[in-house]
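I'd like to ask you about the structure that follows.
Some chains omitted; the rest stay in position.
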Amino acid sequence: MELTLAQLAEITAGEAEGDAGAGIRCVRPFEDAAFGDITLVVEPKLRAQIRESSATAFIVPDARGLEGLNLLVHPRPKLAFARLIKLFAETKAAAPGISSDFTAGANIRLGNSLTIHPRVTVGRECSIGDRCTLHSGVVLGDRVSIGNETEIHANVTIYSDVGIGARVIIHSGTVIGADGFGFVTDEEGRQFKILQTGRVEIEDDVEIGANCCIDRATFGVTRIARGAKLDNLIQVGHNSVIGEDTIVAALTGFSGGTTVGRRAVIAGGVGTNPHVRIGDEVLVMGQAGVTKDVPQGLRVAGTPARDERVWKRAITLFYRLPELFDRIHRLEQPARGGRKPGKKTKRLRDPETKRPGV
Amino acid sequence: MELTLAQLAEITAGEAEGDAGAGIRCVRPFEDAAFGDITLVVEPKLRAQIRESSATAFIVPDARGLEGLNLLVHPRPKLAFARLIKLFAETKAAAPGISSDFTAGANIRLGNSLTIHPRVTVGRECSIGDRCTLHSGVVLGDRVSIGNETEIHANVTIYSDVGIGARVIIHSGTVIGADGFGFVTDEEGRQFKILQTGRVEIEDDVEIGANCCIDRATFGVTRIARGAKLDNLIQVGHNSVIGEDTIVAALTGFSGGTTVGRRAVIAGGVGTNPHVRIGDEVLVMGQAGVTKDVPQGLRVAGTPARDERVWKRAITLFYRLPELFDRIHRLEQPARGGRKPGKKTKRLRDPETKRPGV
């Protein structure tokens, strides 16, 4: 497929400068781009090297100082770039079809133009929309519904009574609808299971990475709202809600009943206490431990999580604690400044193991 | 199914007050409960709203001030509630049977009343007890034994030489018996694998969440003892032992040779050093890093983990470090209190990146 720079500008709602008829056949990152390619130039470092590139055209936020080059000028150049990657990739789609090695329970409803790979197992009373793709090893329980154009990758497990929207992508190894983690101690001190009778709803346009776990609700519903994007190895506890267009990075765990608002960004390795509420557009930094509610728009870091600026100031001073102890020690001397620095240094280097207690 | 309040009281060993003949058809949480339902009322907030509910009956710890309502009075109301959820749910069980699409190796022993879904693969010399359920995509290696009434969810993998007890539940994607992580550097600095020749034992009444990893022992055994409950995405290293009725939350990792006692509670995101011993009834707070043995009954937090009160005091003061630096700075002035506060504040706000070194 070859398109002109003018066509690409039209498709992305940007503006072409230079040779609008230049033919483009591929989208590539700056360091690999060559003749026939369009590439992205946002960072000043790349912009300085732009005339050394042999790419045919460049997506840029503005044309200043780039006279004579073929440009696609766009206010959101990364978005234009992402759209063109998709455009040039879409020609590869395989022909749809349902494998003969498909096992399904009673009373299922199948949409049109499905792609079902070999060894897919579907329970009773399931409903699958149009143009969905189910890869090998996918297992659906009973009463699972799936919207149109959803893709479920190999070896995903979806338990019974789960709803999945349209245009959802679920990556391999992810488990949706396993029991929430709830036990109560019985008279003999043993753990008695609280049956988890609720469900999970994954709304439209959600993407869930590989080897995630989205637990079913105790009662009611665990919800991943429209457009939320989850990375790999994420735990979403029972009755949690992840808001619209919220982004969650890998290895983060939400305890039962956590609520995250819209357009929040949760970095990797984060944990939350049960039932905390994280507001819209909050940013939680990596490895933070969220122990109480976070108001809308705040940026938090640390365990327990605090305003990012408060944490940054504290952690900077944390690494200056040896200096602090030394300054206090000096202040404590009867004649200030009269101590020998050598002795001080030795004291501060005492390894942790030599301290009694704690 | 409809049961009277008197019957429910008898089943749970509680006491009925009010209309003992009232018919109950469902168990629901307080906010959803309506006519025909029994619900749980423990928190004072709900107790204050109890007369606004249209539920038929209420499980409560005592009857004070609740005259005229239908009550199930129970010393452990949450346990009674959990038991009734199970009671009303049990009518749904599917008819057992073994799928024709079942692949098994030589010399296996199968119990009675099994439910084996399509596409289950079982190796040689395996033994499966009575009334077990194996879901689609389950793979057992050779010489795996499974006790009665155990349920193994879809796409679980159990390697060879693993023993699993009775009434165990293993959720989807979990891997039991993969090799422990052991290597030794060879003469050329390359990693040489230490073959892992031990086994895994999962005892009776254990529940293991989704996408967990329980590694086999190098020699000997990795053990999850009777009644222990593991959440999702948990790593149990080779030769570890998790004690009876111990609870472990998601995304926690136990290094090789970790021992956890009975009735301990390990919160989420915790890590341990190899070979540490965590005593009975210890509580480890979320994201703690346990670097040395923890005596019985202690509550610990932080990395390295310390007595929870010690950590809480330290972390509270951590966030007051800017104040502390300021107070020291004042003390260091020749004439105390003579500094301008504006200057001080600016100094404390120096971002981390402007500090030399460290």
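All chains are identified by letter, namely A and B, in their written order; residue positions are counted from 1 within each chain.
Basically, contacts are C-beta pairs under 8 Å (C-beta built on N, C-alpha and C of every residue); 3 or more make two chains touch, one makes a residue touch a chain.
Given the structure is predicted, the values throughout are model-derived calculations rather than measurements.
Asks: Please state: how many copies of the shared sequence does the complete assembly contain, given 2 in place?
Replies: 3
Convention: only the chains that are shown with their structure count from here on.
Asks: Provide the C-alpha centroid distance between subunit A and subunit B, rounded to the nearest whole angstrom.
Replies: 24
Asks: Under the touch definition given earlier, write down the residues of subunit B that touch subunit A in their complex.
Replies: Within the complex, subunit B contacts subunit A at residues 28-29, 32, 76, 78-79, 81-83, 85-86, 89, 101, 117-119, 135-137, 153-155, 169, 171-173, 205, 207, 209-211, 227, 229, 231-233, 245, 247, 249-251, 263, 268-269, 286-287, 304, 306-307, 310, 315, 318-319, 321-322, 324-325, 328, 331-332, 348-352, 355, 358.
Asks: What residues of subunit A sit close enough to touch subunit B in their complex?
Replies: 103, 119, 121, 137, 139, 141, 155, 157, 159, 173-175, 178-179, 181, 183-187, 189-195, 197, 211-213, 215, 218-220, 233, 235, 237, 251, 253, 255, 269, 271, 273, 287, 289, 303-304, 306, 310-320, 324, 327-328, 331, 352, 358
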